[in-house]
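And then subunit A:
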Amino acid sequence: MRSDNHAHPAGPALADRVLEKTGVDVARCYQCGKCSAGCPLAADMDFPPSQVMHLLQLAAGFPEYAELALRSHTIWLCLTCEICYCRCPMELDIPKVMDALRHESLAQKKTNPKARDIIAFHRAFLDSVRTTGRLFEMGQVIDYKLRSGHFLQDMLQAPWMFLVGKLHLLPERVRDRRLLGRIFARTSKAKEKRP
Partner candidate 1 sequence: MPDFEPKIVAFVCNWCTYAGADLTGTSRMKYSPQVSIIRFPCTGRIDFMLLLKAFASGADGIIVSGCHPNDCHYSSGNFHARRRWIIFRGLLDFLGIDVRRVQFSWYGRWGRSRATSACAAWA
Partner candidate 2 sequence: MKTGFYPGCSMKGSAREYSESLLAVAAALGRDLPEVPDWNCCGATAAHNLDPDLALALPARILAAAEKEGMDEVLVPCAACYSRLSVTRHELLADEALRRRISGLVEADFRGSARVLNIIEWLAAIPGLEGMVKAPFARRVACYYGCLLVRPAGVVNFDRPEEPQSMDLLMKKIGAEPLDWAFKTECCGAGFSVSRTDLVAKLSGLILEDAVARGAEAVIVACPMCHLNLDMRRPNIERRAGKKYHIPVIYITQALGLAMGLPAKKLGLQRHKVAVKFPAANSAAKDI
């Protein structure tokens, strides 16, 4: 933990919450830029990974930097492909930090508008798992279209997929679906409690 002899303005700073949840101490990052250099999507990000780490480093003294990190497009573009963690000289688990920032961004409703489709896809994915226990691809695509509004997307793919037998019309269900329901209920309740 940070040495506790200087007080924090508004409770534990974002960096401390990240440390507590992921065990990653952003103070160890010496901004060598190797993660950004290897990140496949860094060019599309508003803040490449090394800059997100720097935002976290300064977030304690500058709350607006915490905002930039939580409202960034980066944390949704991150595919957790683990290249950065694999090559980080200080062995910092950056994908895990991104996960933690995503959870906080969702909890505080600060998700970047550009990431709407990505989040819609993940929500649709989990809807299918909650209801059937598995991913029912057809159902998930429909749910995604309703959430994202891209009704015409991949219209040409569907018939082909059906023809080659890759598209099932009926979902495969898990027998103990009620247990799945209870698991989802417990985890979403836990989410409310978190800051």
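By definition in this document, contacts are C-beta pairs under 8 Å (C-beta built on N, C-alpha and C of every residue); 3 or more make two chains touch, one makes a residue touch a chain; residues count from 1.
A word on the picks: all candidates are chains of the complex that A comes from, given by their letters.
Owing to the predicted nature of the structure, the values given are computational and were not obtained by experimental measurement.
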Any idea which of 1 or 2 touches subunit A in this complex?
2
Enumerate the contact residues on subunit A facing candidate 2 in the complex.
21, 40-41, 44, 77, 79-83, 85-86, 93, 95, 99-100, 102-103, 106, 117-123, 125-126, 128-129, 133-137, 141, 144, 148, 153-154, 157, 160-161, 164-168, 172, 174-176, 179-180, 182-184, 186-188, 190-191
